[in-house]
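So that we are looking at the same thing, I have put the structure below in structure tokens.
Just one protein chain is left out here, and the rest sit where they should.
When the chains are written out, they are named A and B in that same order, and each has its own residue count from 1.
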Amino acid sequence: MSLDKEKIKHVAKLARISVDEAKVESLTKDLNSIFKFIEQLNELNTDKVEPLTSILNQSLRSRKDEISDGKIREKILKNSPKENEEFFVVPKVVE
Amino acid sequence: MSKEKFDYFIKGEKGKYEVVIGLEVHAQVLSKSKLFSGSSTKFGADPNNQVSLIDSAFPGMLPVINEECVKQAVRTGLGLNAKINNYSVFDRKNYFYADLPQGYQISQYKNPIVGEGKVLLDMPYGSKEIGIERLHLEQDAGKSIHDMDPSNTYVDLNRSGIALMEIVSKPDLRSPDEVNAYIKKLRSIMRYLGTCDGNMQEGSLRADVNVSVRKEGDTNFGTRCEIKNVNSIKFMQMAIEYEAARQVELIENGKKIDQETRLFDTKKNETRSMRSKEDAHDYRYFPDPDLLPLKLEQKLIDDLKKSLPELPDKKKERFVKEYGLNAYESNVLVSEKEISDYYEEVAKLSDKKLAATWMMGDLFAMLNDRGLDISKSPISAKHFAELVQAIKSGEISGRIAKEVFEIMVESGDNPKKIIESKGMKQQSDPKELEKMINEILSKNKDKVDQYKAGKEKLYGFFIGQVMKLSGGKANPQLTNEILKKLLKG
Partner (left out) sequence: MADITNQSLNEIIENVKTKKISSTELTKAYVKNIESAKKLNVFVTTTFDQALDKAKQFDNKPNFDQLLPGMPLAVKDLFCTENTKTTAGSNILNNFIPSYESTVTKNLWDHGSFLLGKLNCDEFAMGSSNETSHFGNVINPVGDQLVPGGSSGGSSSALAADLTPATIGTDTGGSIRQPASFTGTVGLKPTYGLCSRWGIVAFASSLDQAGPMTKTIKDCAIMLEAMSGFDKKDSTSINKKKEQYSKNLKDNIKGLKIGIPKEYRVDNMPKEVDELWEKGKKILKDLGAQLIDISLPHTKYALPTYYIVAPAEASSNLARYDGVRYGYRSKQGKDLIEMYEKTRSEGFGDEVKRRILIGTYVLSSGYYDAYYLKAQKVRQLIKKDFDDSFKKIDAILTPSTPSSAFKIGEKTNDPVSMYLNDIFTVPVNLAGLPALSMPAGVDNKGHPLGLQLIGKALDEQKILNIGYAFEKNCGFKNEIKKWWS
């Protein structure tokens, strides 16, 4: 499998990372060498192997249905890049 | 009940088209706290006041599941006669949006908590089974507010992380009416179970609607479009009608239908393509490594099953058997748990059949006029039963009963008190009535003669006179008997 520039741009779009046109070339080279390395896995036949879902052999632990959090708006908003007392603020979303 | 025939087709120039509909209903789980955090789920709080560090996805925050939400999903699954999966997995559905703080929604993809089930609909043309594909648990997103500022979008995360059940139907629905019946039935089942309040105004119940069309008789499905996030039954019906017509027109003009996500514009009453969502469609699902597989003990499932309340289908059967109601009456009275509870309380204290008639008539009309739920009825079940009994015993006539009912609504008084204080008791003393009727007959000798000569229409005139003179209180049955006797004599 080799990754071309278009594919990389598409993946970058999915990951919401803008990629400098100037850097696409070297990125393509790096990613292809990494994927060449990764694809060693194709040597292995894993048809009959169950994929691992969790390394821990236990069931999901649950908590009681109690209100134990919230009402910390100031803390939640304190680090936000655009200040507002009640909301997070982002550039207009165009639907 | 009249057996009508199913008849919902879109008529094109080249034939009739059947509409195929599948719904993905998002029902908010009734729980105090969120699916993976301890913040409150209460509706209507100040913006961002019901948000924890987890709901706003701060670095290093981790989810811990709410056991009640799991139980609610199992209860709902049981209520939908569905298979409960002892093993289910939470996955991450990855996409970027301002009101999705984690950059992914925790959902269930390959292994949902509930598998196949079914729901029965009572349609005028008979009963119809709608298949349930699956039910899974997932997190709700926050809310983006676009109209508070011309250049910015505001984000409120109060909803972020609230538990939703996504209930996916099979493509078994065939008309807007069936969609209406299906949503109402689901809502009813969940309200009986106490797993979702079904409040569509507050967004507790929304649906994505999948619509396709095919020529009548075709067995293959057409290309479907998904109409996202419709939040009222009326809009769902309008969206389906518009979308089905649009698709038929495309087909008739030899054009292709694109499989796509569409949005229903409630102002223009049309659906339109949501191109913006298209390129984000690659959700890159994978098991959430912050959570382990959910393994349910069979005992938990069995215990929940044992503790389920009686559900509408069972209750309906019982109402027919126990109260002698017909299928239609039972259906109406079990549609909401509160209605059935009210009815049963009334039926305990009064005539069962008459109670049903009066509830479905005057009581529902009044509630409807005032936009009230039965739980907010100004007439208590006990007072209502007293009213029904007063009618049944002949203490008051049906006509008077309507007046008493009005006064009960306004005053909240019990009917006995109203009847007594206003002297509305029915005139049921045969001697008194005979005296009154004789008086009327003697005053109207000419009419009596005409009647006896064959002008039987005049009977109504005499009744009218009796009612007028008695202020409407004369016992109609007794009046009839006496009048007939005297007119013969």
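One rule holds for everything that comes next: a residue touches a chain if its C-beta (ideal position, glycine included) is under 8 Å from a C-beta of that chain, and two chains touch if they have at least 3 such contacts.
In this text, all values refer to a predicted model and were calculated from it rather than measured experimentally.
Among B:282, B:303 or B:322, only B:282 touches the chain left out of the display. Touch with the chain that is not drawn comes from one residue among B:17, B:104, B:182 or B:264, which is B:104. Of the residues in subunit A, those that touch the hidden partner chain are 1, 3, 7-8, 11-12, 14-20, 27, 30-31, 33-35, 37-42, 44, 46, 49-56, 58, 60-61, 63, 72, 75-76, 78-82, 88, 90-94.
Interface with the hidden chain, as seen from subunit B, comprises residues 53, 56-65, 92, 94, 96, 98, 101-104, 153, 155, 282, 284-286, 288-292.
Methods note: only the chains that are shown with their structure count from here on.
The mean-CA centres of subunit A and subunit B are about 41 angstrom from one another, to the nearest whole unit.
On the side of subunit B, the complex with subunit A involves touching residues 31-33, 37-40, 46-54, 56, 64-70, 89-90, 96, 98, 144-146, 148-157, 263, 274, 276, 279-280, 282, 284, 287, 289, 291-295. Residues of subunit A touching subunit B in their complex: 13-14, 16, 53-54, 56, 58-73, 75-77, 82, 84, 86-95.
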